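With one protein chain held back, the other chains of the complex are shown just where they sit.
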Amino acid sequence: MVPTQYYLVLSAILFGLGVAAFVFRRNVITIFMSIELMLNAVNLSFVAFSQSMPATNAHKLDGQLFVLFVIVVAAAEAAVGLGIIILTARNRQSLNVERVDLLKL
Amino acid sequence: MSAPLIIFFVLAALAVIGAVSLILQKHPIHSALSLIVVMVALAGLYLLMGAEFVAAVQIIVYGGAIMVLFVLVIMLLNAGEEERTDFSKLAKFGGLPLALALTGLLAAAMVRHGSSIPNLETPGALAPTGQLSTLLFTTFVYPFELTSFLILVAIMGALVLAQREKS
Partner (left out) sequence: MPNQPILEHLWIIPLLPLLGGAINGLFGTKWPNKIVNTVALSATGLSFLAAVEAVREFITYVAPTGQIFRKEFFDWIFTGASAGNFRIGFDLQMDQLTVVMVLVVTGVGFLIHIYATGYMAHEGGYYRFFSYLNLFMFFMLILVLAANYVLLFVGWEGVGLASYLLIGFYFLKKSASDAGKKAFIVNRIGDFGFMLGMFLLFRTFHTLDFSQLFHQVATQDWPHEGWGVFGTFTVAGLLLFTGACGKSAQLPLYVWLPDAMEGPTPVSALIHAATMVTAGVYVVARSHILFQHSETALVVVAIVGCATAFFAATIGLVQTDIKKVLAYSTVSQLGYMFLACGVGAFSAGIFHLMTHAFFKALLFLAAGSVIHAMGGEQDMLRMGGLRKSIKYTFATMFIATLAIAGIPPLAGFFSKDSILLSAYSIPGGHPLYFVGLLTALLTALYMFRLVFLTFWGKPRYDEHHVHVHESPWSMLGPLVVLAVLSVVGGWLAAPALWGGKDYFTEFLAPVFGSGEAAGAAAAIDEAAAHSLEIALAIVAVLTAALGIAVAYWLYLRQPKKPAELAKSLQPVYRTLYNKYWVDELYAATVVRPLVWISDHVLWKIVDVEAIDGTVNGIAHGATAIGDRVRHTQSGNTRSYAAWVVVGALVVIVIVFWPTLRPMIGMVTK
């Protein structure tokens, strides 16, 4: 039997790794993937909480349902986001996020 | 050391290795494949926790659709290895400490107080999918409809973005 705490620690570590990837990588697609990693980490913690509740709790399955919604939203977001990335990459001829700096003062 | 615990550690190690590989790989396609590894590992963890439907959805949607989309886009854009540019001082010098700090804080909080969260009494109990769907279509029908609307909007957005410019 695995204590819930272990799942939560794993979730925290995965989330932190996602943040590190988000800050370090320069390719815009990789950054997008790190966002997906962060969402996955959060999903893990949702399911961990869901399974930690006793079966008699009326809200036991809420965590899993929330995960479903997160996945759906992530999918929609990925679709639109990748569309934008394609357009931007065509415009700027580069996938380096540091090349997209037209908003500077 | 019971069997579930061993399986947990294996899958957890797999996930972490995949995540680290995501950070360290130079070519984006390798990062994408690492992410797939992480997702499969997580699906395994969901099964371990008894959330079978979620695990299935994870594999099908996340692994089968989203990651495929990512790989498709990488192929389309012919993304090569990253060029090394360092225009941001904050990200260069502060990135590692910040990420470590964040991870450390969250992990430390979980370690300290996580033991107060109850554990499952009967390990491996499966969550009934029928119950899940009932919940989805009764209590959560409103978010359900909203997310379907959201997908519709996303489709339209993607269509608009994909249009060529009128020449």
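Residue numbering begins at 1 within each chain, and the chains themselves are lettered A and B in the order written.
As a convention for this text, a contact is a pair of C-beta atoms (placed from the backbone, for glycine too) under 8 Å apart; a residue touches a chain by one contact, two chains touch by 3 or more.
The model shown is predicted, which means the values in this text are computed figures rather than measured ones.
Chemist: For the full complex, can you list every visible chain touched by the one that's not shown?
Modeler: Listed by label, the shown chains it touches are A, B.
Chemist: Which of B:Leu33, B:Val61 or B:Leu98 sits in contact with the chain that's absent?
Modeler: B:Leu98
Chemist: Go through chain A and note every residue touching the omitted chain.
Modeler: 19, 22-23, 26, 31, 97-98, 100-105
Chemist: If the missing chain were put back, which residues of chain B would it touch?
Modeler: 87-91, 94-95, 98-99, 101-102, 105-106, 108-109, 112-113
As a working rule, only the chains that are shown with their structure count from here on.
Chemist: How far is the middle of chain A from the middle of chain B, if each middle is the mean of its Cα atoms, in Å?
Modeler: 5
Chemist: Touching chain B in the complex: which residues of chain A?
Modeler: Interface residues on the chain A side: 1-21, 23-27, 29-30, 32-34, 36-37, 40, 43-44, 47-55, 60-62, 64-65, 67-69, 71-80, 82-87, 89, 94-96, 98-99, 101.
Chemist: Touching chain A in the complex: which residues of chain B?
Modeler: Listed in rising order, the residues are 2, 4-5, 8, 12, 15-16, 19-20, 22-23, 28, 31-32, 35, 38-39, 42, 45-46, 48-51, 53-54, 57-58, 61-62, 65-66, 69-70, 73-74, 76-77, 79, 82-85, 87-88, 91, 95-96, 98-100, 102-104, 106-107, 109-111, 114-115, 117-121, 123, 125, 127, 131-132, 135-136, 140, 143, 147, 150-151, 153-155, 157-158, 161-162.
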